[in-house]
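Here's the structure, in structure tokens; my notes come after.
Here the complex is missing a single protein chain, while all its other protein chains stay put.
Chain IDs A and B follow the sequence of writing; residue 1 opens each chain.
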Amino acid sequence: MPSTIYDVTTWTIPSSPGTTAESDIGAIINSIIADIKANQPSQDSKPGAVIYIPPGDYSLKTRILIDISYLQIKGSGHGFTSSSIRYNAGDTSSWHEIWPGGSRIRVENTDGNSEAILIHRDGLPRLSSIELVDFCLDGVSFTPDQNSYQNGKIGVRSTTPTDSLRITGMGMVYLERAIVVIEADALHITDNFLCECGNCVELTGSGQASMVNDNLIGAGPSGFSIFAEHHFGLIISGNNIFPRGRSSVHLKNATNNMVSANRLHAFYSGMVTMEGACHNNLVSANHFLRNAETFPVFQSTPHPEDDLFGLVHVQGSGNTVTSNHFSFDAPGSDITPSGAKPTMVLVKSGDNNYIAMNHHAANVAVNAVVLDGSTTDTKVLDCGSSAEFQALSGATFGFRATP
Amino acid sequence: MPSTIYDVTTWTIPSSPGTTAESDIGAIINSIIADIKANQPSQDSKPGAVIYIPPGDYSLKTRILIDISYLQIKGSGHGFTSSSIRYNAGDTSSWHEIWPGGSRIRVENTDGNSEAILIHRDGLPRLSSIELVDFCLDGVSFTPDQNSYQNGKIGVRSTTPTDSLRITGMGMVYLERAIVVIEADALHITDNFLCECGNCVELTGSGQASMVNDNLIGAGPSGFSIFAEHHFGLIISGNNIFPRGRSSVHLKNATNNMVSANRLHAFYSGMVTMEGACHNNLVSANHFLRNAETFPVFQSTPHPEDDLFGLVHVQGSGNTVTSNHFSFDAPGSDITPSGAKPTMVLVKSGDNNYIAMNHHAANVAVNAVVLDGSTTDTKVLDCGSSAEFQALSGATFGFRATP
Partner (left out) sequence: MPSTIYDVTTWTIPSSPGTTAESDIGAIINSIIADIKANQPSQDSKPGAVIYIPPGDYSLKTRILIDISYLQIKGSGHGFTSSSIRYNAGDTSSWHEIWPGGSRIRVENTDGNSEAILIHRDGLPRLSSIELVDFCLDGVSFTPDQNSYQNGKIGVRSTTPTDSLRITGMGMVYLERAIVVIEADALHITDNFLCECGNCVELTGSGQASMVNDNLIGAGPSGFSIFAEHHFGLIISGNNIFPRGRSSVHLKNATNNMVSANRLHAFYSGMVTMEGACHNNLVSANHFLRNAETFPVFQSTPHPEDDLFGLVHVQGSGNTVTSNHFSFDAPGSDITPSGAKPTMVLVKSGDNNYIAMNHHAANVAVNAVVLDGSTTDTKVLDCGSSAEFQALSGATFGFRATP
């Protein structure tokens, strides 16, 4: 059997022997994938291969196209460092180093594509068990300035369905979009550093039985740290989600998912947003902190949502929001609309939502729970005093104040 | 020092040079283990070794016997794909591939044994720190048909006690039993795909201080996704457990364990079952969904338990069931006994159980909690209305309805 172990630093493209991993790791990996396919022609035996990326600085000029199952691309170092701090530090001529590292791919497409890695295959079955492990995708810089979170670059994108895709131990930094996965089944995104990207995890189209857990995540001020639409059976758990994403977790038309045991820190409302037909989701045992931006560059950024939107914003029915802690610590000048009483949980629509035993510690008077007038049969239990609860006209509910 | 790094594709069995990893990876690995033992004869220095399995298709005809500590067997790809979908897809002649992949071991024992990997050593100390990492155990097919979940094959089995056994990043598929571990101490099963197996994780005999977390798991209709007996201090957390196991988590005579932040989806009651003397366990912040089988092959499978059994079934005392979400969405035709009012939590026996702040969203009228007449001093708080609570004659309890 031909070897199934490849090293990007030792591969030569037959038609382009001058290309190296340093000059274009994308072309190298695509050539390796072609070799894997040539070596595994039989439908009956296509076990795939592993492509190893040693620590090093690699330019990606050509998009990687993964169209085989069972491909593992593996480095030896997630290589994250804060480019935001570096770019905003002024003179760095005395610094030990100035870039991310590890098995670091600089995403510098010159092929007209946006993605560093595209996962796509037509026909059946779905691509299975692709694994991206322990390397770094670095978008290098934003435009027009280093705090825009924009450069059109995407780290990993799939445009056809996948099964059991695993993304683990990666570092992604300074990409406009880090991970964009469509129609995922049994996707597992775990133990990654996905930071200083415009958007971090976008689960689009639909999906089921997936997991986003134990990641360190932080999006840009207009982006989503974790976004999922039409997902079912998704676990979002154990993540440490820091600013400055517009939403830490944004569910859209998503039913029967779980957001548990995450720590979320943001500068705006809408930290967990359920948009549209979001039913039967559980939000439990999370720690929320909303405070104010201290980095001058972003202090004038308009808040994507005002403070009446809710740190948790619920649209849909049958959702459970329990055992969460809310810290609110923002000066009056940061609260919008001016003079508003901030809302911890807003039930914007739906029937049979259950908001119970959430505690808040706030530097100003807040509403623990607010019910839109369209909502029916919400239960609000032990979340605060009567003065911290507001039900708009028309709402039906059961309420119990903390004694 | 002789090398402690082995590759199954380059090893030759001295007495059987014609055997290859492709023809019998079991014989190859057993020969490697013999070599490790020969190279580490001193009680004072037995650090073990690592056996690497590159991506490839390997037949296992001889059972692997691990009887040394500190052995790591490591591949480069969990290689899971759905064999169930493939076998039920009809004509797959146009498919890109039809089998699981990665570092894939086809479990095809011709040696009269059931196990792909047996962990066993008599004498002292217990085997320690065996690690199985990132490869695939594929049972290939079931008999007499591909939906039976039966073939007598076991992926990994231990029959003597172990300490700090780690199973991580594996794929196991189409085995009658994936993992069967006896008398575990500090066992860690994490980040695996254990799917389309009759039973997935069976922790037998007894055990302590172990963890089954962050796995994607789904057993066959008569099997257990996770089973543990006489375990103490077990964490079952962060798992995504999908159908069609008879029980997602089954504890038997098990005390002081924790089932937290899992997402569980099943077609029957008994999703979390505590059988026998189950005391002082915590079931918190889990998401439960019970709906109906849609795959025609299994729609006539009798339910292992009826809908009065409880999605959570509690036998024993001092257990805590809090902050869970229950979704129930099954048509009347799927509810047994016919016309029954399904039970979310059944306290079948015991004293001082505490069932609180669990919410349900159901398409039919349900009982949030039912107490057997033998139960004493149960607390039932904020789980639903009085009409959704039933205490059989003789039960003593404290009850508070949601307002």
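The rule we apply is simple: a residue touches a chain if its C-beta (ideal position, glycine included) is under 8 Å from a C-beta of that chain, and two chains touch if they have at least 3 such contacts.
Keep in mind that what you see is a predicted model, and the values were worked out from it rather than measured.
Asker: Among A:261, A:283, A:366 or A:380, single out the residue that touches the unshown chain.
Answerer: Candidates A:261, A:283, A:366 or A:380; residue touching the omitted chain: A:261.
Asker: Among B:357, B:371 or B:395, which one is in touch with the chain left out?
Answerer: B:357
Asker: Considering the whole complex, which of B:204, B:322 or B:375 touches the chain not shown?
Answerer: B:322
Asker: Tell me which of B:8, B:116 or B:211 is the one touching the absent chain.
Answerer: B:211
Asker: Among the options B:70, B:288 or B:326, which residue touches the chain absent from this view?
Answerer: The missing chain is touched by B:70.
Asker: Looking at B:113, B:206 or B:256, which makes contact with the chain not pictured?
Answerer: Result: among the candidates, B:256 touches the missing chain.
Asker: In the complete complex, which positions of chain A touch the hidden chain?
Answerer: On the chain A side, contact with the omitted chain comes from 9, 22, 54-57, 76-82, 85-86, 89, 92-104, 171, 191, 193, 195, 214, 216, 238, 240, 242, 260-263, 265, 284-287, 289, 322-325, 327, 357, 359, 361, 382, 402-403.
Asker: So that we can see where the missing chain sits, which residues of chain B does it touch?
Answerer: Output for chain B: 1, 3-5, 43-50, 68-70, 72, 74, 121, 123-125, 128-129, 131, 163-164, 166, 168, 186, 188, 190, 209-211, 213-214, 233-235, 237-238, 256-258, 260-261, 279-282, 284-285, 317-318, 320, 322-323, 352, 354, 356-357, 379, 381, 398-400.
Here is the rule we go by: only the chains that are shown with their structure count from here on.
Asker: Using mean C-alpha positions as chain centres, tell me how far chain A is from chain B in Å, no decimals.
Answerer: Computed from C-alpha means, the inter-chain centre distance equals 29 Å.
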